[in-house]
Every structure is written in structure tokens, then in C-alpha cells.
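As C-alpha cells, the structure follows; a few thoughts come after it.
Only a single protein chain was left out; the remaining protein chains are all shown in position.
Then we have chain A:
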Amino acid sequence: MTKKLWATFALISLGTSAAAQDSNSLSIDGEAMVTEIAAPSHMENVDTIYSGWRFRSVETQALEMDDFDNPAFVFVEQAEDLWDKVDGAAGKACSSCHEDVADFAGLRTQLPRVDDGELVTMENLINECRTERMEAEPWKWSKGNMTAMTALIGVQSRGMPMNVAIDGDAAPFWEKGKELYYTRVGQLDMACSNCHEDNYGMMIRADHLSQGQVNGFPTYRLKNAKLNSIHGRFKGCMKNIRATPFKEGGDEFKALELYLASRGQGLSVETPSVRN
């Protein structure tokens, strides 16, 4: 068979249109969420961005529409207790310095961000408070107390549009994250883009491929019945393609988090979301 004919077959398979996202609209306890919006101009290959919520089953979607049904709120309540709990040599709790957690409205939309030349995520900010001000042990990146606290602080921004800075100081981190997004790794030799840009909307066996948006993290997954951090999810993806994951909290995953957050500019923060 000639090369030309092979190429024709390749084009036919590429041309298959995606089953795509559904057309449901999300409101949580009556507040409307933006789950679809024009892609930011830096995205060259995608016209419209969608929240992962749009790719889930009706049953899973329903769990996020009412905080009473959303299993993640068990953990948010645990974090409310942690908020007032004194820990560390300085004898302080979060509430010793921060009067009201609601003051953090908007923070989730801007993270990760560059502080003093370093890219920081919400986990970094929490641990900086713990070690510097409370003189307490840092929390592990994806453990329960950390994901509970990122959920509590994140939910204060729920409904607000994602809006991370990608220029200025952030530019080199963003570029690095973009490069990682398009770099193939693992024995299966795949990049994030192969599934989440080229094939979102398709079924990969029983899973409906989403755009890999991070606007709902930490996310409660039915699969493991707990809150999952962004970096923990990256790790899972990398293992699926038989790649050695980068370190949670390391430079690579922080850069990738910034890049992915920027691919979701304008989507509502859904923290804490529910996924499968």
C-alpha cells in the first residue's frame, strides 16, 4: 500500500468528531457557574473550554449541585475545626491571625502565583504559615488535613472566574508548564495534550476524556472517596501512562499547575468539585 493511502486513513480517523461534552448547566445551591467559555487567546488548538463537570454522568453531576449532597463538605467541615485548632510552638491557630476564612475570597482564582521570584501554590502558602508563623510541622502535599484546608480556602472563591497571571515574573514558569504539557513521557509515550487537547470528549474505555481543567480542585473522587490534590491527580495520570511521576510540590508540577490553570481562565472556581 502506498504512503498516500496510509495518510488518507490517518486523516479519516483524525476527522471523527468528538462525542463531546453535554449541554447541562451547573448551578450550586442556586448560584450559576460558568462551565463553558471562549478559550484564552494563548490556546492555539482549542476554541472553547469546558469544566470537567460537563463530561461526567448526570448522577455525578448532581452530587456537586447541592452542598448537602456533595461528599467533599465532610472534609470542608473538618477543615473548619482545623482552622481554629492551635498547633505548633508559637501556640497559634489559623484563626489567630486570619479573622475570617471568607477573607480569602478570590485567592483560589489567582494561584499559582509568583512570590519573591518563586512560584507558589495554595499548599505552599498554607505550609509557609504553618512553619513560619505557627512553628508547626508542614503538612504533606496530598494528605487529608492539607486537602481539607485547600478545599475550605478554595470554596471561598467558588463562582469566581479563574484568573492566573502568566506574564511578567510568571512567564518563565508558564513556558515551562506549557512545554511539559506537550512533552510525551512513559512507556506509553503520551503527553497531556494527546488525551486532553486532541481527544477530549472521547471515551477511553469507560472514561469520558475531559479537558483536564483544574478549576474544581481539590476534587472529591468517587473512585477513592476522598479529596484529591492537583499534583496527586497529575501523579495518577503519569502512572497510567507508565511514566515516573514528578514530585508533588516540585518545580515541574507547580509549573504544570500554572499552565493548566491558565487554560481554564474564565471558568468558575468549583472547589470542591465532584468527579468520578
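As a convention for this text, a contact is a pair of C-beta atoms (placed from the backbone, for glycine too) under 8 Å apart; a residue touches a chain by one contact, two chains touch by 3 or more; residues count from 1.
Operating definition for what follows: contacts and distances are computed from a predicted model.
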**Complete:** The chain not rendered here carries, per UniProt and among "Cytochrome c domain-containing protein", "Transcriptional regulator", "GMC family oxidoreductase" or "ABC transporter related protein", the name "Cytochrome c domain-containing protein"
**Asked** For the full complex, which residue in A:H42, A:K85, A:R184 or A:K247 touches the chain that was left out?
**Response** A:R184
**Prompt:** Among the options A:A38, A:A171 or A:I204, which residue touches the chain absent from this view?
**Reply:** A:I204
**Fill in**
Those residues of chain A that touch the unshown chain are 1, 3, 6, 9-10, 12-13, 16, 19, 183-190, 194-195, 198-199, 202-206, 209, 239, 242-244
